[in-house]
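One structure, pasted below without further comment.
Every protein chain but one is kept in place in this view of the complex.
Right after this comes chain A.
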Amino acid sequence: MTEKLLHEHTEQTQAKVVVVTSGKGGVGKTTTSAAFASALAVRGYKTVVIDFDVGLRNLDLIMGCERRVVYDLLNVIHGEGSLNQALIKDKRVGNLYILPASQTRDNDALSIEGVGEVIAALRKNFEYIICDSPAGIEKGAMTAMYFADEALVVTNPEISSVRDSDRIIGMLASKTRRAEQNLPPVKEHLIITRYDPLRVTKGDMLSAGDVNEILAIPFLGVVPESKSVLAASNSGIPVTLADEGDAHEAYFDIVDRFLGEDKPFRFMDVPRKGIFSRLFGGR
């Protein structure tokens, strides 16, 4: 009873806004947004995923709903369509909705006030609001992170990506609503994508430990480099809704850890070889 009362008094609802961000482009933000949102919906949470990349929308393609887009985020902000008209319900999982970005304008058309109203409305109906940020540190990226309660920082084990992530972590701590209103800070999580344990063993790639040591935010896990990611995007199926595979399992582990489950880390080491190949360093 007291617990129920407590919930009613924290925020309006328990909805959580999660931004998926990275600074650098091409590291897997949209793949992660789609996979993460779908897995949350599979786990039973009512989830919406919003594309903030105005002018270069792609989430609709990755989610496989590009032909169902009629109204978009900017139409809603400008009152040209209602939120319900713009939300696309996923045909595979109940609980999952997509709010596409506009393709005909650019990121400057996003206003913090307008986005704030949309997010406030979504908070009443959803448990998780996933914001797929565009690359860069321009208006689109800043708007995507502004209302975040938590952040998934997506990084590749590669120097420019790690450096950009560090910049973004600094902005999460200073340029968000939580920072400006002196609320508890945005809760950050690190996801390392395109991880190749074999190259790490050979010393050709930064290890998850190295990246963790430099960025120093809580670690949700690695997603191994996997052919199934391209295959899934080719067919418009989020990795977590596609057939099993390393990346599929890695994303479910990540979602379960995000939800508080204590799962051992996987996909960090090269699969064990037999005694023969170990003796002779088989490659």
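Here is the rule we go by: a contact is a pair of C-beta atoms (placed from the backbone, for glycine too) under 8 Å apart; a residue touches a chain by one contact, two chains touch by 3 or more; residues count from 1.
FYI, contacts and distances are computed from a predicted model.
Engineer: One chain isn't displayed here; going by UniProt, is it "Cell division topological specificity factor", "4Fe-4S ferredoxin-type, iron-sulphur binding domain protein", "Glycine cleavage system H protein" or "Electron transfer flavoprotein subunit beta"?
Structural biologist: "Cell division topological specificity factor"
Engineer: Would you indicate which residue among A:Val70, A:Ile112 or A:Ile159 is in contact with the undisplayed chain?
Structural biologist: Result: among the candidates, A:Ile159 touches the missing chain.
Engineer: Quick one: say which of A:Leu56, A:Ala109 or A:Ile214 touches the chain that got left out.
Structural biologist: A:Ile214
Engineer: Contact with the hidden chain only, please: which chain A residues?
Structural biologist: Chain A touches the missing chain through residues 158-159, 162-163, 166-167, 170, 174, 200, 202-207, 210, 213-214, 278-282.
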